[in-house]
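Every protein chain except one is present and positioned as in the full complex.
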Amino acid sequence: MAEAQFEPRIVAFLCRWCAGAGADLAGTSRLRYPPNAVAIRVNCSGRVEPQWVMEAFRSGADGVFIGGCHPGDCHYVSGNYKARRRVHLLKRMLSELGIEPERVRLEWVSATEGAKFARLMHEFVEELRALGPRTDPGEAAPSAALPAPSRRKG
Amino acid sequence: MSHEPPPANRNPGPEAGHRSGVTGRGPRIGVFVCHCGKNIAATVNVEQVVEAISHYPGVVYAARHEYMCSDPGQDLIKKAIGEHRLTGVVVAACSPSMHETTFRRAAEEAGLNPYLLEIANIREGCSWVHEGPETTDKAIRIARAMVEKVKGNHPLSPIEVGHAAKCLVIGGGISGIQAALDIADAGFEVLLVERTPSIGGRMAQLSETFPTLDCSQCILTPKMVEASRHPRIRLLTYSEVAEVTGYLGNYHVVIRKKPTYVDPDKCNLCGDCATACPIRVPSEFDRGLSERAAIYVPFPQAVPSSYTLDEASCLGLNPLRCSECAKVCTAGAIDYDMPEERIEEDVGAIVVATGYDLYEKERMAEYGYGTVPDVIDGLEFERILSAGGPTKGEVRRPSDGKVPKEVVFIQCSGSRDPELHKSYCSKICCMYTAKHALLYRHNVHDGKAYVFYIDIRAGGKDYEEFVVRAMEDERILYLRGKVAKVFRDGDKVVVWGVDTLTGKRVEVAADLVVLAQAMVPSAGTGELARKLRIACGGEGFLKEAHPKLRPLEALTAGIFLAGAAHGPKDIPEAVAQGSGAAAKAIAILSAPVLTHSPEVAEVNEDLCSGCAICVPQCPYGAITPGDVAHVNELLCEGCGTCVAACPSGAMTMRNHTDLQVERMIRAALAEAVEVAGG
Amino acid sequence: MKKLAYFPGCAMKDQARPDEAGTLHALAALGYEVAEIPRWNCCGTVHSLAKDDLMRHVGPVRNLIRVQGMGEKRVLTLCAMCYGTLKRSAQFVREEERLARINAFLDTEEDFRGGIEVVHLLTLLRDEVGYEKLASRVKRTLNGLKVATYYGCVLLRPREFAVDDPDRPEVMERVVEALGGAPVPFPERMECCGAYLTVGRSDIVTDRVGRILRSARGSGADLVVTTCPLCQFNLAERRPPVAPTLPVLYLGQVLGWAFGADEPANLFPLGGAR
Amino acid sequence: MVGKPKIAVYWTGGCGGCDVSFLELGAPLLDVLAKVEIAFWPALVDAKRADVEAFAPRSLAATLINGTLRTEENVEMVHLLREKSQLVVAFGACAHLGGVPGLANLVSREETLRRVYGDGFAIAPPPGGEADDAPPNLLPQAQPLSTEVTVDYVVPGCPPPPALIGLLFDALLSGDLPPAGHVFAHDKALCEECPRTREDRVLTKIVRPHELVPDPEACLLDQGMICLGPVTRGGCGAACPKAGMPCTGCLGPTPHAGDPGLAMISALASLVRAGDEGEASFAGEDAVLDSLVDPVGTLYKYSLPSYVAKRRSG
Amino acid sequence: MASELNLSRDHLEAPFSRRVEELSGENPYACYQCGKCSAGCPFADHMDALPNQVLRLVQLGDEAALRLSAPWVCASCLACAVRCPKGVDIAKTMEALRLLSLRRGITPAPVVPDRPYPQIALVGAYRKLTP
Partner (left out) sequence: MKKLTIDPITRLEGHGKILLYLDEAGGLKGAVLQVPELRGFEVFCRGRRGEEMPQITERICGVCPEAHHLASARALDAAYHATVPAPAWIQRELFYNTYIFADHLLHLVFLGGPDLLLPADTPRESRNVLGVIAAFPELGREVVTVRARAQRILEIIGGRAIHPVFALPGGVARPLTADDRNEIRSHTAAMVALAQTFVTFFHEEVLPDPGYQSLLALPQAHLPTHYLGLVDPNLAPNFCRGELRAVSPDGTELFRLDGAAALQKIAERSEPWTYVKFPYLKEPGWTGFEAGAGSGIYRVGPLARLNVAERMATPLAQEEYERFLDFFGAKPVHATFAYHWARLVEMVQAAEAAAALAEEKGLTGTEIRGKLGEPGAGVGVVEAARGTLVHRYALDEQGLITEVDLIVATTHNAAGIGLSIKGMAEDVVRKNDLDEALLNRIEMAFRAYDPCLACATHFLPGEMPLAIEIYNAEGRLERRISR
């Protein structure tokens, strides 16, 4: 009997002006993508806090998607740059704590890139399926010094 | 299994037992699920959504309707608000960008504060993009998350603010002049600030204008004079904006007016001073093709009509060293001690029309600019074509004054070249090159004009016909292809190009080469944008709030964009945008009171330590540091970047707190969605 | 009976004889008394596209002078090529100066006064006979036979001399319809067969013919009709080795058959029509 | 006879600095000691575990516990003390947040033992002893006190500054008790009491304390040092920044900061610049961010078990 | 077809260009090289230069146009002429090139009859392929 496919749970933080509008466009264009992500709309990707990402993981998310405006296009001038730097630093920390940094994905999606949004949703779900379910950061003792245990789907 | 997400406090942490920010009164939320005809109901089982959400904690009423945005649908919501004493409403329907305003207005009509209503997007973000039973599951998650948000919402009212009835227009080119005239004609005071000694801008430098071949100065100068004489326009030439503070309706601006060292009231324009002046420097107006004295009028029709002593070129404003101009000035207009003026004004709106420069030709090394004197840019050619220009309108080349018999025009010089130069199309070059070639042929009947181009973009009224006229009537040879190299050979300027239509490489031994240089924002645009706290795009042009729906507005409320500072534009577009920006500004200036969204950042003064990490996060300068940070809620646009940066949680966002978002996250992820089979 | 001057041209007396026979039979049935113009000469087949082409109008104009001599105001052509050259020259000499130059050149002839109208069989059927009358007089219906209507180039181009809208012609289709057939307007119906390139560049013509026939067959045709003898020749004689075996007939042949003319031996597809 | 209120002081996996800090109260200590009876305090008096077991439930007015929970014995003792006490105070960073020894959670217990004693090590009783004479087992993870027993109050710090200990005793002795969960420190961050001046709030580089003698007046963060002052409760008088060293966060995060490491990541990343913000400076910004070495050790020096390890639901 | 071309005023006003224009009566500079002529030409597959390219050579005053076979492949079917958005009758330009060639003694390859031709074909060919 075939094993049921692992369906990762995703929280997607989408900025209202670009990524959120891009997601709306994907809808208007009826582009199908997997339903794994629930979107939470924010005014700007600069509003997204690393704590939310961790809260999502703590609440059972397997991945977190953050969508912002393309560089130079931020509705609020530079919020997306802050988001980018926060995610960069957060990912370094996540890997130290034994959470695969690929589980957090920051992407630039413009209001016209409905197709890109849909593609990213496909891609992310596939990637997370390949990674498999996330183990709680506290369950497996994270080790900075030891190589991260392989969690590739077996 | 319980629906209740984990306890309220953010990361309860080791200080368990300590709870704050939990309201005592229980929420009474109503959820209204829209079928949107088949748009939602085809893939989402609306009945199940209603059933599941009606058991969700805090939800006291849930209902569905075929079209929630219809009048009966809205009535359903209004009625429920009253009957069920709802403290919050979630409408699960289309994207909030569609009907948020509709439903909030309905809520308000029913007596519920509009900010207590939120839209859960189950159409664009769900029913239209998914299929199968998971679609219903996801719709429930979306609705639950939004219920959690509404539980944390507080009633808010828009922030009201008064304003100044005056407008600042920065840039005295045609776009700025047009904006200033429109605003002044509407009855409001205008400050028109121009960096150079005269208004007029680039248009004053042009010979004829496409496609009508009107004389540029002839149509411009009446506008210049009108602007200078208008009772409600205060013209500040030779001036720059030094500081801008404040916000929509209440900008405080400081303008520095540089001294001209000539009293305009005394100067009678006799010109003796310029003759006496021992200094000769390249004329900016003539793009260096002629010289001017250190004391000069940029061009004969300059407005204001007065001499300016250029401090940088003058031998030192020192009567002991040189005072030739003062000696000959019978009017006694020259004042070496004239101070810089500092003008401070409160304005309600700002129009930015700072125009363009041409991309530095020196960068086009392959086109020989700077080493080959007979390679010039488009504006230089304009001056050569101008009756008032250095050659009195005769086409003569700079090196030896010879009438060029073969002229090569190179379009897209620096434009559409993302690799080495500018990626964008400078838009007007196709047209002005056609004009140049055509005017050249009118001037030199036996001359031959070649135009190297990649595409011809003649999108504008009568533009295509104009280009066809150049090609067909004037036999201007259009060569599709870029020029690779320009070099000097004797008195010829040799051009190596290609005709991609035949695949032949082409060599022209020309007498003159004219480069249609890319348009770039005028120098200092970036610096001004920083002062105004508005954004520039990657190429330095001012950025509009929305490329389609808000093309005249900057991202900062109350600041409007006009002319080529916003992107390459021709004269009619610049004028149209000037008028458009003026209309936008007038709307502010004439409003009895302005309102601002109350969903902005807020400081909890009991928690703020004054660390000031928030301060540089704000693109609008809305945060003032101090013992505790202070947010000017009129300046705040609600992006929340400061909130995320605040390490102590002292900065919050009204109706979008961390607590709300974290509850939304948990609600979106929690199991126990009771959807059997879908 | 209406009197009608008629210019046959070379082909009608040679390989296109069945065309003429069929056409004249039908015209008689439709009430026309067709009179072949006397001492007609070659139309020149193709006209010149160059500016200095006066010489090329001499032949056609001489024929028009014959029509003038018959006291007729118009002349009928069946061959598409003849129609093209005669029509173009009649047009050419509408300018006084040109007419004078031609007349000066043709000093042995009586002066041409111009004003002769050149009509093609198709325009005659459409504009004067009318499709309804045509249909009402038909003796043998094509009975839904699928007929590919091949115009070629000259009937439609240049635009000024076209027998119909050069981008969307329908005259041949309507005539076929009137005869009871089912016209098949196929993509290649207006594209040139290669014409005179058949001399020297038969390779090109063979390629063209192959495409035209495949296009006609692909559209479901049982039969191809044309009014141009050169087209007919090329379509019939320059078929590539592998090509649909579609019969190619002159429109006049089919017309004659419909009006009860003797059944030509090679008209096998019509045999089953009735 | 109604005696003086009895209090106990106990340490679990700690360093004793909390005890010493208590003693450093100086003269006020004597006042405190005069008003209470110390029923149990291994560092100071000779009561033994057996004595504690004999106490009546809730007979101790308050018990101050310092140290992280590291062994099964620690857990037994804190449950025992909880039972005997009316109030339990988490005293110091270890009991409050897990403390520096909590960094051990980066490595598993088994790995720790293997690295210290080599492969195959297993605890055993002494020669001739019984099984329960063996040393207590280590817990799998270091844990803050609140993971095992209800904590009424917290006196944070490593060790708690005497001033904050004073606040606790003021409250205990006056009977004017704050609500449960109160933390005897400021709700505002350390910056509030830091005398250093904050200027440009831009982080163009990250410097480590040994790489720079800081300007005595300017904010250390402005000078590129990773100072956790902005996320850490005040109450110590900004001792470390005053001494030219960045705050390392021993008083724990301010009440609404949440996870201090993540809050600081957000703040620090927000401040980083490498020229004008934009695509061209991404690489430069990342280089600055990457020069923050050992983020986990730096940002969770005292709090790893509280924010990273899995907590028991409670 | 690739080669180098030196463009100059003299070159562009050389007799070749003028003759082509005179013979055809068409302004080659009206052509903006959209290529619609080539797109619809039934004979383009058999040409060594597309019709628009032939015209381009004329625009450039390049006599290489005379050495092409394309004008000889053109059957004057006028499909191009009726479609040209600029109203350039390119068939006329082809005719002009043929005439110029013939008048300069440049002729297409001699015809070797492969079979008897009908008169109509012979006359047409004769009139197009001779000066």
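Going by the order they are written in, the chains are A, B, C, D and E; count residues from 1 in each one.
Keep in mind that, in the parts below, a contact is a pair of C-beta atoms (placed from the backbone, for glycine too) under 8 Å apart; a residue touches a chain by one contact, two chains touch by 3 or more.
In this text the structure is predicted, and so the values were computed from the model without any measurement.
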{"item": "Among D:56, D:213 or D:283, residue touching the chain not depicted", "value": "D:213"}
{"item": "Hidden partner chain, residues of subunit D it touches", "value": "11, 13-21, 23-24, 26-27, 29-30, 33, 42-50, 68, 70-71, 73-74, 99-101, 103-104, 106-107, 111-113, 115-131, 133-136, 138, 142, 158-159, 208-210, 213-214, 216, 236, 239-240, 242-245, 248, 293-294, 297-298, 301"}
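Throughout what follows, only the chains that are shown with their structure count from here on.
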{"item": "Each chain counted as touching subunit B and subunit E at once", "value": "none"}
{"item": "Length of the shortest touching-chain route, subunit A through to subunit D", "value": "1"}
{"item": "Both-way neighbours, i.e. chains that touch subunit C and touch subunit B", "value": "E"}
{"item": "Chain occupying the most central position, where position means C-alpha average", "value": "B"}
{"item": "Maximum centroid distance from subunit A, chain identifier (CA atoms)", "value": "C"}
{"item": "Maximum centroid distance from subunit E, chain identifier (CA atoms)", "value": "D"}
{"item": "Mean-CA-position distance for subunit D and subunit B (Å)", "value": "51"}
{"item": "Chain centre separation in whole Å, for subunit E relative to subunit D (CA means)", "value": "93"}
{"item": "Subunit C-subunit D separation of Cα centroids, rounded to whole Å", "value": "106"}
{"item": "Sequence positions of subunit A contacting 2 or more other chains", "value": "49, 51, 71-72, 78, 82, 86"}
{"item": "List of subunit B residues in touch with subunit A within their complex", "value": "5-6, 10-11, 95-97, 121, 123-126, 128-132, 134-135, 137-138, 141-142, 145, 533-535, 537-538, 543, 545, 555, 617, 619, 637-641, 643-645, 653, 656, 658, 661-662, 664-666, 668-671"}
{"item": "Subunit E-facing residues of subunit B, complex", "value": "405-406, 446-448, 450, 456, 468, 471-472, 475-480, 499, 501-509"}
{"item": "Contact set on subunit A toward subunit D in their complex", "value": "49-51, 53-54, 71-72, 78, 81-82, 84-86, 88-90, 92-93, 96-97, 136-139, 141-146"}
